[in-house]
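Missing here is one protein chain; the remaining ones are kept as they sit in the complex.
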Amino acid sequence: MIGVLKSMATTMKHALDGNTFTVEYPEETPEVSARFRGIHKFSQERCIWCRQCENVCPNDTIQIVTDKQRNGEQYNLHVGQCIYCRLCEEVCPVDAILLTENFEFTGDTKHDLVFNKEQLKNVPWYKDIDPLASREPDRGAWIGEGEGEVDYQ
Amino acid sequence: MSTQKEEPETPATVDEGVDVDEIESLIGDHVLEREDHLNAPGFVIRADAVQDVLGALKDRAGYDHLSCVTAEEHEDRFESIYHLRKYDDPTDELSIIVPTSRDEPVSESAESVFRTADWHEREAYDLVGVQYDDHPNLERILLPDTWVGHPLGRDYNQEKPQIVTFDENRNPLEEDHRGDGEGDTMFLNIGPHHPATHGVLHVETVLDGEQVADVNPDIGYLHRCEEQMAQNGTYRHQIMPYPDRWDYGPGGVLNEWAYARAAEDLADIEVPEYAQVLRTFSAELCRIACHMLALGTFCLDIYGDFTAIFMYAMRDREVVQNLIEDLTGQRMMLNYLRLGGVVWDVPEPREEYFENVRDFLDELPERLDEYHDLITSNEIFQARTVDTGYIDPETAKDYGVTGPVARGSGVDYDVRRDDPYGYYEELDWDVVTDDGGDNYSRLLVRMREVEQSARIIEQCVDLLEDWPEDERNIQANVPRTLKPEAGKEVYKTVEGAKGELGVYIRADGTDKPGRFKIRSPCFSNLSALKEMSTGEYIPDLVATLGSLDVILGEVDR
Partner (left out) sequence: MTETPLPDTIADLLGVGGFFGEALSMLLAAALVGTIMLTMTAFAGPWAKRKLTASFTDRISVNRIGPWGLGTIIVDAVRLLSKELIIPEGADRPAYDFAPIVLAGSALFAFAVIPMGNGIQLADPEVGLVFVFAMASIASLGLLMGGYASNNKFSLLGGLRAVAQNIAYEIPLVLTAASVVLFTGTLQMSEIVAIQQSTTLATIAGIRIPAWFAFVNPFAFVLFVVANLAEVGRNPFDTPEAPTEIVAGYQTEYSSAYFVLFYLGEFVHIFLGGAIIATLFLGGPAGPFLPGFVWFTIKIWAVYIFTQWCRSAIPRVRIDQLIGIGWKGMLVLSFANLVLTAAILGVTGL
């Protein structure tokens, strides 16, 4: 019986001390960490249309259309399908695509969640935080030369 | 027993302690040729000699752990690979390769030697198409019974969609005659829609009153073709986000490490020491989060929904997830490891992060004491969990059970200690075992493992803090594309939160794997459910399922 009474005492203690762990969203916005991976922000000014992001994306979420002179025409990102792995940001040599901390985006249908260049440009920062300042991936690593052999791509 | 035993634990020889001549002398007449995988010597044997060979290896050479059965289809043949190990020494590994012809892919089943081969061979039949003679129940396991074709075989048309009917699959309103033959038994479907099946798991039970006469878990509801997706992604970057989704407990780093370990072995990449410490640190954080979830859901099954203990476990898990989020950027699907290291160092300012971690570690003993007050010393809880779901160590080994379930039955097997990786060897921690073999011991093992993980994290934090600044190398230099040599095969395991998580990769010269096989601990653990719950009551079945801690993402992949 003692064990049962101890259990009951423990729960009653929690009830009486009044601490709550709830975050009252949306009145209180939750604290997300500086490295949180939310929706993408694309900057056409920086993009050099190298297509590395399209190549590395694990589930073909990014679609790039360029014309014959390799000028960029379309940059479509299906944010509904994206797995938010951040590989596109990692391989981009010019920080043209970033993952902001913004997670508050919605769509009524699946098709609403395909964002084109303009929409990606207009994604706001979450609480005015620029994610690049807090994330510094080791760029030297992926551009490394391996051992000896030249790496033709 | 053979009088000549091969040397057990010295990894100094090239074959990591496997005395190849010894093995040859045991099974020599069945061996067709020799192959060599990166981690183990391989023996190609005839398709009808499987039981003899495996039986000899198990009984006379001591290879009692059938870790994984990989099946694949090459251009000219099918192959089943049996990865054998020893519970006493997992570095002592063998691969037994059984080729069969493409027109008649029949080989002998290993089920009579290793009970765990039952489900593994069913999966091989299901996904690749190899058939096994003498198998007690060769039916599809992951795909629906009426599926046509074998998706991982070469002839399968990946583009063509398929609509599958449920013809023999249970019309819920139809009269079910399955239990009728026995007279007083009742057939009951627990799940897949059920508050306590930890995911979409379907357990077909035959009940005698309230007692369980027979249990048959029917899995495959969460099959997401993870192996095939990995086979379609490049080694360097694209596969790494997927292992997070196997054990979504959240065991992110633990799963990613399984893949990273196998791929780094394959491509011969060395990870810098600082990155190893970071990997160890984040892996143990993930392990604590997984065990908290396991604790919470196990107690949920015994207490009922939304009672205090479940919410307290969730609250503690939240704290850990916040720490993980600060480090990796996400709470669950981390994508934190890369081949050659990790993607980020500890977040700046470092002192603040370490302080948060230390605060969490300081609070942890108090929280664990509270759990002891709330659950383990509760007499009713003990009456529910002691002596229920019992499995003895021998049966556990036969079913390939690993992780806290095996350690709860006294099997002293932990990959972190026996086949070391990361920084585990340099740190001071213990492997927790308990001899009870019932649900209660498994719970105690998990709670004590949380304490051990806390010890490891504390040591890692001390190390990370004092590491000299210019030696903080988080990634090795790895080329942008990796193309391991064709024909190289490797099978490596790590200690996931649920047990031994293994990845087998065969390279075919391109930048994507030729075959990617995942050895999932929950898959083997779940196959032992029948042993554990026959003869007990439904509430015990539910509690046992909870204590096995199955995450369906890992079972079905």
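When the chains are written out, they are named A and B in that same order, and each has its own residue count from 1.
We take it that a residue touches a chain if its C-beta (ideal position, glycine included) is under 8 Å from a C-beta of that chain, and two chains touch if they have at least 3 such contacts.
Just so you know, these numbers come straight off a predicted model, no measurement behind them.
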| item | value |
| --- | --- |
| Contact residue for the chain not shown (choose from B:384, B:446 or B:515) | B:384 |
| Residue among B:28, B:136, B:195 or B:487 that touches the chain left out of view | B:195 |
| Selected residue (touches chain absent from view) among B:106, B:225 or B:538 | B:538 |
| On subunit B, residues whose C-beta touches the chain left out of the figure | 173, 186, 188, 194-196, 210, 299-308, 311-312, 315, 374-375, 378, 380-381, 383-384, 537-540, 542 |
| In subunit A, positions touching the absent partner | 4, 7-8, 10-12, 14-15, 18-22, 24 |
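Here, only the chains that are shown with their structure count from here on.
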| item | value |
| --- | --- |
| Length of the line joining the C-alpha centres of subunit A and subunit B, rounded to whole Å | 29 |
| Subunit B residues within the subunit A interface of the complex | 233-234, 237-242, 308, 312, 315, 318, 322, 325-330, 333, 335, 338, 340-341, 343-344, 347-348, 370, 373-375, 377-382, 474-481 |
| Residues of subunit A defined as touching subunit B within the complex | 1-4, 6-7, 9-11, 14, 21, 32-37, 56-58, 83-87, 90-91, 134-138, 140-146, 151, 153 |
